[in-house]
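Notes to accompany the following structure.
One protein chain is absent from this view; the other protein chains keep their places.
Each chain gets a letter, A, B, C, D and E, in the order it is written, and its residues are counted from 1.
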Amino acid sequence: AVIVNGFVCKNMKMVTANDFFLPGLNKPGKLNAQGSAVTPVTVRQLAGLNTLGISLARIDFGPNGGQNPPHTHPRGSEILTVITGQLLVGFVTSNQADGKNLLFTKQLVEGDVFVFPQGLIHFQVNNGKVPAVAIAALSSQDAGVITIANAVFGSTPPISDLILAKAFMTEKDTVDWIQAKFAPAMSGN
Amino acid sequence: AVIVNGFVCKNMKMVTANDFFLPGLNKPGKLNAQGSAVTPVTVRQLAGLNTLGISLARIDFGPNGGQNPPHTHPRGSEILTVITGQLLVGFVTSNQADGKNLLFTKQLVEGDVFVFPQGLIHFQVNNGKVPAVAIAALSSQDAGVITIANAVFGSTPPISDLILAKAFMTEKDTVDWIQAKFAPAMSGN
Amino acid sequence: AVIVNGFVCKNMKMVTANDFFLPGLNKPGKLNAQGSAVTPVTVRQLAGLNTLGISLARIDFGPNGGQNPPHTHPRGSEILTVITGQLLVGFVTSNQADGKNLLFTKQLVEGDVFVFPQGLIHFQVNNGKVPAVAIAALSSQDAGVITIANAVFGSTPPISDLILAKAFMTEKDTVDWIQAKFAPAMSGN
Amino acid sequence: AVIVNGFVCKNMKMVTANDFFLPGLNKPGKLNAQGSAVTPVTVRQLAGLNTLGISLARIDFGPNGGQNPPHTHPRGSEILTVITGQLLVGFVTSNQADGKNLLFTKQLVEGDVFVFPQGLIHFQVNNGKVPAVAIAALSSQDAGVITIANAVFGSTPPISDLILAKAFMTEKDTVDWIQAKFAPAMSGN
Amino acid sequence: AVIVNGFVCKNMKMVTANDFFLPGLNKPGKLNAQGSAVTPVTVRQLAGLNTLGISLARIDFGPNGGQNPPHTHPRGSEILTVITGQLLVGFVTSNQADGKNLLFTKQLVEGDVFVFPQGLIHFQVNNGKVPAVAIAALSSQDAGVITIANAVFGSTPPISDLILAKAFMTEKDTVDWIQAKFAPAMSGN
Partner (left out) sequence: AVIVNGFVCKNMKMVTANDFFLPGLNKPGKLNAQGSAVTPVTVRQLAGLNTLGISLARIDFGPNGGQNPPHTHPRGSEILTVITGQLLVGFVTSNQADGKNLLFTKQLVEGDVFVFPQGLIHFQVNNGKVPAVAIAALSSQDAGVITIANAVFGSTPPISDLILAKAFMTEKDTVDWIQAKFAPAMSGN
C-alpha cells in the first residue's frame, strides 16, 4: 500500500465514491463538560481528504452558555457558519508590539460567518436559550486542536505547579486546584 | 495602504471584529437558469480571509432537478455538507492512463459530507421534491469558479464554432445552437 | 523501497544519470481524432522529476485544423513554445464578477511563447497547412489533464443526459448524440 | 516603494550588506515578571529576512526559575540551542485521540538542542543557579508569539470571567484574581 | 497599480492576450565567451507569468565545445529538451555523507530530455560539430542564475584572493590570474 502524508493512498482501481463521503453531520454530538461537542471530519475520518488541504467540523452548543472553550488549531485557519441559534465568538491576537493581546468578539446569529486566523486562541459560546449548531471549515486536512485549559492544566503528565504558578502569576494552590479538575480521568473529548 | 495578494491589508490599529465577519448566509440566493444559486464568501466579500487559505459558499438548489452545473475550481478543493434536502453529486477524474475519465457519484441526504478534489469537474443536483441547501468550503481564499458550459459555449467573445464542433465531435450547427443559448446577455451568474 | 509522493525514491547509491533522462521527444506522436498528439514527460515517465515541481509535453498537430481540444490542467500552469508551424491558441477566464468568461486568443508562429494559467480551459489549433509542433512545460511533476469534452460527455459511466441537457441548455437528444460519439470505446487519448 | 508581504522590498541598487545585518545579540535583554527576556530578530527588526522563511531570537533566563512561560508560535516551528546554563524545557501535544494532551519534557545543558513543533504550547525554565541563554530559530520570517496566560487572562479587553471560569473549570473569583494580575498595565513584554 | 510579488498585477479590464505572449524564441542569441547564449522568458520579460510558478529559456550553443558553464538556479529545478544538435550535460550532487560530490553526465541528442534538480551545479556542452539549441523550463517565475565562475572569480567587488586561494587550495597568483579574466568589464552575460 502506498502511503502519502502518513495515510494510505488507494490504488486508483480500488477507489469508489465512498472514499470521498462521510454521513452523519446532521446528528448532534454528545456535549462535554463545557457544554459543547465537536464532530470532526478530517483525513482521519474521511480518507479522501488526503492532500486536499481542507477539513470540517460540526460543533454543537448546549443552551445558556454551552461553550467551545479557548483553543487553537496549530495547522489551520477556520471559517465558521452559524446554522442554528446564536453564538458569541472571539479570538485573541498574538502579542502586539505594545505588549497587548487584542480580543475581537462578535455576536453571531443564524447565517453569520466568522473567521479565526491560523494558530490564534479563539472560543465560541452559546449565549442563547436554545441549542446552537455551527459548521467550521479548516484550511488543512488535519488542522489539530489544542484546548488551552486541558493542554496547560490537564496534560499527561502534568506541568509542574511551580512553573504554572509563576506563568499565571497565581499561587501554587490555585494551580493545584485547577489541575485536579483536569486530571486525565476527567478530560474526555 | 499596504496591499498583500492584491487585497488591502489594514493597519492593525484599524482592524475590528467586523473585518472577520459576514452576515446573511441563512438567506437563499436567487436561482439561476439551472435552478441553483451560489452565495460566495471569499476574500472578495470578507476581507479578513486574506492570506488564510480558506473560503466558503452557500449553495441553494430548487426542487426537482435544480443543479449547480458541471464546473471546476482552478485553485481549490471543496468539502460540501448538505444542510437541507438531498443532492446527487458527482465528479469526473482527470484523464486516466487507459484514456478514461471516471465518474464518481453519490446520493447525499441531510448531514452527508462529500469531497471534490482540486480542479476536477463536478456537479450537484437536487433530485428531491423540496429545496436543498449546502455549505461548501474551499481550500483557498479565492478558489475561482469555471462553469464549463458557460466558459466553453458562452465565452466573450465566443470560441470558434469550427473548433468546438471538432472538439465535441458534433456539427457546427449544434455548436451554434448551444452558443446562442449562452450568449452573454443570458449568462447571468 | 522508500516512497515519496507515491513514487519510489531510489537509494542514492543506486541512482544513475538515466534516472534523470528520457529520449524520444523528437518523434511525433500518433494523432488522435482531433488531429493532435500529446507525448507527456511527467514523473510517471521520468522518475527523476519526483519532488521537482515541473514536467513537459511535446504536442503534435496535424495540418488544417488539428487541435488539442479545450482542456485544463488541475495542478499546473503551462508555458508553450511553438517549435514548428503555427497555432491559434486561447484560454477562457474563470467566471468574472459580471458573469462573463473572457476568451483570450493569439495567433502564434514559430518561436512564439504563450502562457496558460493554472486550471483555466485552453486549446491550441493548427490553422496552418503544415504540421505544427510545440513544447509545453507545466509547473507540477504531474499536472493532470482534463479533456473537457471527454470528461463531460464521455465519462465512465456517463453523466445523466438530463443533467447535461439542463447544464448545456440543450435537448436530451443532443446530449445523447454527443455522448454516443464519446462512448468509451472511442475515447482513446 | 515596492511592498512584498507587507514589508518594503528595496530597489536592488540601494541594497547594502547592512540590510542583512543586525548587531547586539550578545547582550542580555531585560527580564520580565517571569524572569525571562526575548530579543527577537524577525523581519520587523531585520528587513533582509523578507521572503526567506526564517528568524531568530535570543532568550535570557534569570537563575532559580526564570521562565519563558507557556506560549505558542502560530506560524513557525522552533529549534533551540542552549548557549549558557541549563534549562528544563517541554511542550504539550495537541489533543490526542484518547482525549489526552501529552507533555514531553527534557533537562537541557549547554550545547543541547531541542525542537518545538509548530503551534504547540511550550515553555523553558532555568532550573539552574546561574543565568541561562538560548538561541531559538523559527521557520518563518515572523512566526508570532502567543503567551498563553497573557492572551487568555490579560487580553484587551478581557475575556468574560464567566466564560473563562467554565473553560478552566474553576470559580469566577479565581478568574478575576488571575485577570487582575494580567491587567494590561502590567503585561509588558 | 496593484503590485504582487514585486510585479504589477494589471486590472482585469486592461488585460489582453499579449500579456501572456512573447515572440522570438526561434532566433539564436548572441554567443558569449564560452560559446553559449541564454534567451530568458521569465516574469521579467513576460508579465503574465506572475504567480504561475514557471518560466523558460532558449539556450544556443556554438559548435565544437560551446558551453553553458557550470551554474545553479537558486529558486528552481530545470527540465531541458534538445531541439537541435547534441549536448553533453551533467550535474553535481550536493555534499554526500561520505564527503563526495557525485557527477552525473549524459550524452544527449535531438529529442532527449534531461532534468537538473533545484540548486545543483550543472552544465551543458555542445560536443557536436554543428550548433545546438535547447529549450529549458524552470519551476519558478524567476528561478535566478548563478554562473559559478563569474560569481566566485568575477564578483563586484572581487572576493579577496587570499580567501579564494585557500578555498580552491591553490596559489594567490592563480586566483589573481583567473580573477583578471573575469574583471567586470569582461563579464557580459
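Methods note: a residue touches a chain if its C-beta (ideal position, glycine included) is under 8 Å from a C-beta of that chain, and two chains touch if they have at least 3 such contacts.
All figures in this text were calculated on a predicted structure; none of them were measured in a lab.
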> Which displayed chains make contact with the chain that has been left out?
Replying inline: A, C, D, E
> Touching the missing chain, which residues of subunit E?
Replying inline: 33-35, 44, 65, 67, 69-70, 72-75, 90, 92-95, 97, 99-103, 117-121, 123, 125, 144-159, 162-164, 166-170, 174, 177-178, 181-182, 184, 187-189
> What is the set of subunit A residues that contact the non-displayed chain in the whole complex?
Replying inline: 3, 5-6
> What residue numbers in subunit D mark contact with the hidden partner chain?
Replying inline: 12, 15-18, 20-27, 41, 46, 48-49, 52-56, 76-79, 81, 83, 90-91, 93, 96, 104-106, 108-118, 135, 137-139
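The rule is short, and it goes like this: only the chains that are shown with their structure count from here on.
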>> Starting from the defined contact criterion, work out which chains touch subunit C and subunit D both, please.
In response: A, B, E
> Can you give the rotation angle that fits subunit B onto its twin subunit C by Cα atoms, in degrees and rounded to the nearest 5?
Replying inline: 180
> Of all chains present, which has the mean Cα position farthest from that of subunit A?
Replying inline: E
>> Same or different interface residues for subunit A and subunit B, judged by whether over half of the residue numbers are used by both?
In response: same
>> From the mean C-alpha coordinate of subunit B to that of subunit E, what's the distance rounded to whole Å?
In response: 42
>> I need the residues of subunit A touching at least two other chains; which ones are they?
In response: 90, 93, 117-118
>> If we use the touch criterion from the header, which chain pairs count as touching?
In response: A-B, A-C, A-D, B-C, B-D, B-E, C-E, D-E
